[in-house]
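Here the complex is missing one protein chain, while the rest keep their positions.
A, B and C label the chains in the order they appear, each numbered from 1.
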Amino acid sequence: MTPAFLYALIGSALFALGLYGLIVHAHLLRKILALNVMGSGVFLVLGGLAGRTPQGAPDPVPHAMVITGIVVAVAATALALVLMLRVRATTGRTVLPDGRGN
Amino acid sequence: MEPATAASNWGVAIILLPLAGALLAFLFRRAATRIGIGAAVATSLAAAALARTVIRDGTMHHAVGGWGAPLGIDLRADGLSVLMLIMTATVGLAISLYAPAYFRGESRKPEQFWPLWLFLWTGLNALFLSADIFNLYVTLELLGLAAVALTALSGRADALTGAMRYLLATLLGSLAYLLGVALLYHGFGSVDIAVLAERVEATPVVWTALGLMCAGLLLKTALFPLHFWLPPAHSSAPVPVSALLSALVVKASFYILLRLWLEIFAPLVGDGVGELLGLLGAGAVLWGSIQALRQTRLKMLIAYSTVAQLGYFFLAFPLAVAAGVTAWSAAAYLALSHALAKAAMFLAAGNLIRFGGHDRIADLDRVVQRLPLTVGAFALAGVSSMGLPPSGGFIGKWLLLEAAIAQGRWDLVGVMFLGGLLVAAYIFKVLGYAFTQANVLHESRAVPASMEWAALLLAIGAILLGFMASPVLALLGVGDPFNAVETMG
Amino acid sequence: MNWSTWIPLMVVTSSLLPGLIIFGLAEDKVRLRTVLNLVGALVKVALVGLMFWGVMHGHHYETRLTLLPDLDLVLRAGPLSLLFVALSAGLWLVTTVYAIGYLEGSPHRSRFFGFFSLCVTATVGVALAGNLITFLIFYELLTLATYPLVVHRGTEVARRAGKTYLAYTIFGGALLMLGTVWLYTLTGTLEFTPRGFLAGLGDEHRLALTAIFVLLIAGLGVKAALVPFHGWLPQAMVAPAPVSALLHAVAVVKAGAFGIVRVVYDVFGVEFSEGLGVTKPLVWLAAFTIIYGSLRALFQDDLKRRLAFSTVSQVSYIALGVAIAGPIAAIGGMVHLVHQGLMKITLFFCAGNLAETLGIHQVSEMSGVGRRMPWTMAAFTVGAFGMIGAPPIAGFVSKWHLGLGALDKGQDWVVLVLAGSSLLNAAYFLPILYVAWFREPPDTWPEERDFGQKETALALLLPPLLTAAMAVGAGLLASLPFSPLAWAKLIAEREFYLP
Partner (left out) sequence: MSNKTAKLKTDEDERFAPFLRLLTALLVSGVAAGLAYAVLSLPHVATGLNDAVGDRLALSGVDHPVTAVLLNFRGYDTLLEMVVLLLVLVGVWSLSVAPSEHEAEAGAVLDYLVRFLVPLMILIAAYLLWVGAHAPGGAFQAGAVMSAAGVLLVLSGRRLPGSLAGWPLRLTLVAGVAVFTAVAAGVMSTGASLLEYPSQWAGVLILLIEATATLSIGATLAALFLGGRPEDGP
């Protein structure tokens, strides 16, 4: 098992773990965190597998994609957090009404 | 590298024009409405120009940065892309005419609406032009986040929770899609659709990527049973936003799915997946229609109607096996008609709400006499949704029925038959009340003419599509997006 | 491309354009609206007259627009089209005059006349359709255009009637569309062709073609009010009288009946249909509907409902004539398309007059009304006797040919059906006439309006008198050239049966 595959496997596990958290938890903050865990998993898969080059220096394209992905994830998280605070401010609760979303 | 052609310039322009508009509208807040309308007109003109050049010169290719795939990102506009861009421009222009009157008098709303909507438009245009699955991810996020922000614009509790649910769903969908992109890249060393199409083989990686990307995109497209987020979001958003979401945003993820399916996955996966998508589509048609029929609020009814109509597009997947071009053309035609009709319906609903202060269907109270243009818009849009002639919906349904009958798929024929009756039932439920005197008295507010006409013009567009099948189908043939040549061979 | 290419389209637009303009008119622009209505109607009649002349002299009128790559929107003036077009154009003119009088002073007239014009547009389109998809388009348009007329009054009863109307017609339209698409996938063409375009299809398609026939006839049977698809018709009676007249005599039921003629003769071809074995069941169904409608009519006290069930019965004569599948019966069926129109519209005009002038809606309220409104009741009497089949009124000519045609094809039992129907017609019309003419009038009428010296408004009185006169004329002068009968014979000779 090369490190590249180890990263990718851990990434897969994080993705699944995040998915579990997203489904099971009702609290919006936990859901948002769960999505971030999932995102980290995806980035690990994307970035980790770039290390399979014969030369040793990793493939730069996935790395650039990860940076792009991270910025998008940061932005999405910011929006989600502000939205969560607004939901809490208007409804008094930090869960979604009528069941638990996903 | 390759010289920039006229088509390339227009292709780039329809991405950069709304972007520039968004930046300016954000910067010069007091002029946001004027800048927004200007950008909308300019973008629509650019879309028309692009369409003209693509019809004349064939598919547009543009290698961003001059590198070309697989190192760089390619933009591509074939008939299908152009059709989607025209659809976006038409609906976008109408909504841009509608929004100023809708937001007039509300402090801060115009300056918030216009940049977000123009960002959304940028995302849509970029998405329909992209030939690169990672770039598509970025456009998807651009689109999704703009849509969420717009959904929450009113700040009311139902809008906020609707937006929150929508955000969680759309992010989950994007992540699943992105993981699929990651697997495809590492499996085949490219994120360019055309390059991937040459390289992919039916390996576990492709299957996993297919599963992830399909699941993510279906969630974003709100295909039954992944539609749970759509009705609350689409019904609680401000009216112009509801129209955008239902008419355009769900089409974007469907478009990506269609592209991936046509170019990457279809040759590999056999009939099973297509059958499954068709089954879900059938479920959507029936379930969405029944739910729509049960609603007492107009906006909820229209939102569930979107769930149902989205199902029709997916009926094309099982039919494409033997009648590819007809089935896909039908899906594209239905998507186009639905965009115009559904936007018209939401805008009409917005007028009714503005007029009576509510959207309770049973209390519409002879509104046909007071807002004839608006009810006319709703009715015409309804005609197209039902698939009755003459309308774009009729052409789409005709083609889809033709494909289904030719293959003896009586199960799908039955679904379309039942679906059509159910649509008629809920549309005429609304119209029936619009003609009938209600027992309640309520105050009424004047509805600006621009709001009535925007709805009506869109609806008339949906009707006129019934007479434009030849040019539209000819456009769809540009660049052979549906692999007609291969199917015949 | 010459001007005759556009005449069929102009016939359609001559009511479409005024209709669209009327939608935009303010409620109080009475005169402009009236002018538009009448000019449209007159132009249409003139154009139809022109086409009559042309077709007699062997001219060819066809408008063709591309709809789908291999399917065109075709409007074509053949002899059969002209029969129906002439009926609708002529009766639209009369009905417009009547409607202007009937609706005077009532609200929402712009909307009413707008949809009224659309309705006639659709009917004319149905008549001129040169292929099945064009027919389907106008057929569905007719459904949509009549709905606002049915619910025009805006009451809860009207809303429910509209719902029933749609439930039937939308369902029927869906069946028709299904059959049409199916047919197209088999043949690749939908062009109406004399003696049909299916003869080339092999035996392996028999089952599919039978199913398609059933789908098409069921889809058309809804509007033609064939049992069991007739339920909407009596309910739709809540609509204003001109609408009832239009629904029953000209537009909706006739579109269905006309469609049946088209499908049997120009799609399947009568020999092919017979070979397929589908005409026999249609004869039975039509015969059953004739008797059933008459029986139900016997027990209705509401005048318009009685007339509605009478329509259910009478329109099936057309289907009967077609389904017997012989030349003489076909003549009877087609001529009844016109004759029934003239007679039934007279009856509905009269019923409208009674309701509008005296507030009479029930048969039981009609005692002595003949003395109060002699002209109206005279017209009514002509219509009623025509329905019964008494010579020399038009209805007799239809029944005579139907009977002869049935005997010609060896289906003698049909004559019994016709005789039975006539007896039943008599049984539900004669009591009305007796009560109206020979009973004493009551002291007060339910809701009397004063028209001075005249029994009612002139715009209400002239149309039924005119149509009644035409019904008599069509019967008396049946043997002259240009009579409906002569034209029906021409159609049968030219289109359906080679000499």
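Quick note on the criterion: a contact is a pair of C-beta atoms (placed from the backbone, for glycine too) under 8 Å apart; a residue touches a chain by one contact, two chains touch by 3 or more.
Fair warning: this is a prediction, and the values are worked out from it, not measured in the lab.
Engineer: List the displayed chains that the omitted chain touches in the full complex.
Structural biologist: Result: the unshown chain touches A, B.
Engineer: Any idea which of B:I14, B:L124 or B:A152 touches the chain not displayed?
Structural biologist: Checking the options B:I14, B:L124 or B:A152, the one contacting the hidden chain is B:A152.
Engineer: Which of these, B:G38, B:G58 or B:G72, touches the one chain of the complex that we don't see?
Structural biologist: B:G72
Engineer: Pick from B:A126, B:A233 or B:A349: which residue touches the chain that isn't shown?
Structural biologist: B:A126
Engineer: Pick out the residues on chain B that sit against the missing chain.
Structural biologist: The missing chain touches chain B at positions 1-4, 8-9, 12, 16, 19-20, 22-23, 26-27, 62-67, 70-73, 75, 107-108, 112, 115-116, 119, 122-123, 126, 134-135, 138-139, 141-142, 145-146, 148-149, 152-153, 155, 179, 183, 185-187, 189-190, 203-205, 207-209, 211.
Engineer: Spell out, residue by residue, where the missing chain touches chain A.
Structural biologist: Listed in rising order, the touching residues are 2, 5, 8-9, 12-13, 15-17, 19-20, 23-27, 45, 49-50, 52-55, 57-65, 67-68, 70-72, 74-76, 78-79, 81-83, 85-86, 93-95, 100.
We adopt the following convention: only the chains that are shown with their structure count from here on.
Engineer: Based on CA centres, what chain would you say lies at the far end from chain A?
Structural biologist: Relative to chain A, the chain whose C-alpha centre sits farthest away is C.
Engineer: Chain with the smallest distance from its CA centroid to the overall CA centroid?
Structural biologist: So the chain nearest the centre of the shown protein is B.
Engineer: Using CA atom averages as chain centres, what separation in Å is found between chain B and chain C?
Structural biologist: Those two chain centres are 43 Å apart.
Engineer: Measuring centre to centre with CA averages, how many angstrom lie between chain A and chain C?
Structural biologist: The separation of the two C-alpha centroids amounts to 67 Å.
Engineer: Distance between chain A and chain B based on Cα centroids, please, to the nearest Å.
Structural biologist: Roughly 27 Å separates the two chain centres.
Engineer: Give the list of chain C residues in touch with chain B in this complex.
Structural biologist: For this pair, the touching residues of chain C are 23, 65-69, 73, 107-108, 111, 136-137, 140-141, 143-144, 147-148, 151-152, 154-156, 158-159, 162-163, 166-167, 170-171, 173-174, 177-178, 181-182, 184-185.
Engineer: Taking the touch rule as given, give the residues of chain A at its contact with chain B in the complex, in rising order.
Structural biologist: Per the stated touch rule, the residues are 15, 19, 22, 28, 31-32, 35, 38-39, 41-42, 45-46, 49-50, 52, 61-62, 65, 68-69, 72, 75-76, 79-80, 83-84, 86-87, 90-91, 96-97, 101-102.
Engineer: For the complex, which residues does chain B have touching chain C?
Structural biologist: 366, 368-369, 372, 376, 379, 383, 386-390, 394-395, 397-399, 401-402, 405-406, 413, 417, 420-421, 424-425, 428, 431-433, 435-437, 467, 469-470, 473
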